[in-house]
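Attaching a single structure in structure tokens format; questions to follow.
Here is chain A:
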Amino acid sequence: MIEAIPPGMILILGALILPFLGGALQRVWLVLLPVLGFVQLTLLPEGLAQSFEFFGYGLNPVRVDSLSLVFAYVFYLAAFLSVVYALHLRDTVQWVSGLVYAGSAIGALFAGDLISLFVYWEITALASLFQIWARRTEAAYRAGLRYLVIQVSSGVLLLAGTILHFADTGSLEFGALGLVSVGTTLIFLAFGIKAAFPLLHGWLEDAYPEATVTGAVFLSAFTTKLAIYALARGFAGTEILVPIGAVMAAFATFYALIENDLRRLLAYSLISQLGFMVVGIGVGSEMALNGTAAHAFASVLYKGLLFMAMGAVLYRTGTTRSSELGGLYGSMPWTALLCLVGSASIAALPLFSGFISKSMILTAAAENHYSLTYTVLLAASAGAVLHSGIRISYDTFFGPDRGIRCDEAPRNMRFAMGGAALLCFALGVAPNLLYELLPYPVNYQPYTFSHVADQLQLIAFSVAAAVLLVRLGLYPKARSARNLDIDWLYRSLLPGLVQFAGRQLARLKSAIESRALMGLQSAVRYVQGHHAPTGVLGDPWSIGATALWAALLLVAYLLMAYL
Partner candidate 1 sequence: MTEHLPALQTALPLLAAPVCVLLRRAALVRVFAVLVTWSCLAIALSLLQEVLGHGEISYALGGWVAPLGIEYRVDILNAYVLVLVATIASVVIAFPLAGRELRIPKERFFLFYALFLLCLAGLLGITITGDLFNIFVFLEISSLSAYALIGLGRDRRALTAGFSYLVMGTIGGTFILIGIGLVYQMTGTLNIVDLSQRLPPVLGTRTVWMAFAFLVVGTSIKLAAFPLHQWLPNAYTYGPSVVASFLSATATKVAYYVLVRLLFTVFGFAFVFERVQLSALLLPLSLIAMVVGSLAAIYQTNIKRLLAYSSIAQIGYMTLGLSLANLDGLTGGLVHLFNHGLIKGGLFLVVACALSRVESPRIESLRGLGKRMPWTMAAFVVGGLGLIGIPGTVGFVSKWYLVLGALDQGLYFVAFMVLASSLLAVVYVWRVIEVMYFSDEERAPERDDAPLSMLLPTWVLIGATIYFGLDTELTAGVAEQAAAYLLGGAS
Partner candidate 2 sequence: MKFSAMRMREKLIVRVIARALIPFILLFGLYVQFHGDFGPGGGFQAGVIFAAGFVLYGLVFSLEDLKRVVPWRVVELGVASGLLIYGGVGVASLLLGGNFLDYKVLDSHDAMHGLHLGIILVELGVGLAVSASMLAIFYAFAGRREAR
């Protein structure tokens, strides 16, 4: 019976009931929904498939396999934690859109055909938008619009690709696609936009920092990981993904190092982590795909934890600018401690979740002789120690005191962060919990002497390097600034070009009007002057024009007939 409900629908439908509930009941229902969904997920039999006819095409909105399941588990965990984190709000819109967003992302994981995928794909785009708009500032509104345009374009590309793919193969199934035709290339691009491929990543660093405190937590979990899932499903082993991922891991690290807004820093750090996963998909071996799934799982949790911590800081102090923060440890000790757990995880410290997932991808890359990529990823790991491991925690909680005194984060936020931190730690200590969920059998042991020793060295020496660099004055200092990225193209260059083109067009138009159209107009007026008593006809130009056009078309049809 419970299998009849498509996964994710519990969240979507349940969210729609939310506005009609009141008071405590509303909050209970809110927290209960992800739990219910999670329970349903554990009951789903693997291999289940539902299908129905949609004007002549068999669609398959539910298909359960291990790749979908591992992502679905972490999405439900993320949904639960995000909802707890957002429990202090009095904003039904954010709750509803957050749950619909999470539910549609989960639904997309189980879409067995491209049309169902497309539908969920677009719902995630629309629902997530309100996590940005709910901030209700002009900047958030504009960033949201840009976000919407890009997300919808991704959907349009997906649909166009689907249609072309269908025309080529007659199949709508969402399975391994490969870069074999124009259609699948468009689908690849659609996924690439949401996965924040280099040059397609502008929306992420643009929009996430503008989202609400709780919205950024929701956003960090679903959209990009859904794209990673889709890439893993459709394009595993596509070689071009390896350099793409390496570039993502590298360039985002540079940006993260110089970013002042800590939530934007986290957005870049997120892109960098996505780069690891994209490399994993590109490598395509069983271990690489396991690593991608595992890293996505771990990264949802620790990245969520870091966004939650920065959200709490934003909530209490009103800013996440590194240049304005410092010394918050005294005011927010719990947040500081939990944030450190997140930092340790992303730095891949042994006993924390990053350690057991990231190295799978690295090992797979090395085993498949992607030596350069391996080196780049390793350097990006060191970079992650710098920007997300040290800087986030240090600048906010331990650095020079800026005199900000505030309350500790609300209780529900601490609960959510505590839960996420616990999970990060649990996965680090007992990696088999995660490994059993992975799509392929795992024969990988993270806790070997050499691996632990290497990783500890990397981290310790990176920290030492940070100290040295600061002492030598070589470390990029935090200062109030905006760093240009690809979104400059459509935020600055494009409007400029449009204005320029508009001016030129207007000039051209007036030139044409004054010459060519004058002739036509006077011809029309001549006809009117004889056939239409002016004034009586009210809007004579359009009548005359219609008559003229009718005559022209008549001539055109006759010519076509004779030619």
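Candidate entries met the following condition: all candidates are chains of the complex that A comes from, given by their letters.
Note that in this section a residue touches a chain if its C-beta (ideal position, glycine included) is under 8 Å from a C-beta of that chain, and two chains touch if they have at least 3 such contacts; residues count from 1.
Bear in mind the structure is a predicted one, so any value in this text is a computation, not a measurement.
This complex places one of the candidates 1 or 2 in contact with chain A: number 1. Residues 54-55, 115, 118-119, 122, 133, 141, 152, 156, 159-160, 163-164, 167, 537-539, 542-543, 545-547, 549-550, 553-554, 556-558, 560-562 of chain A are the ones touching candidate 1 in the complex.
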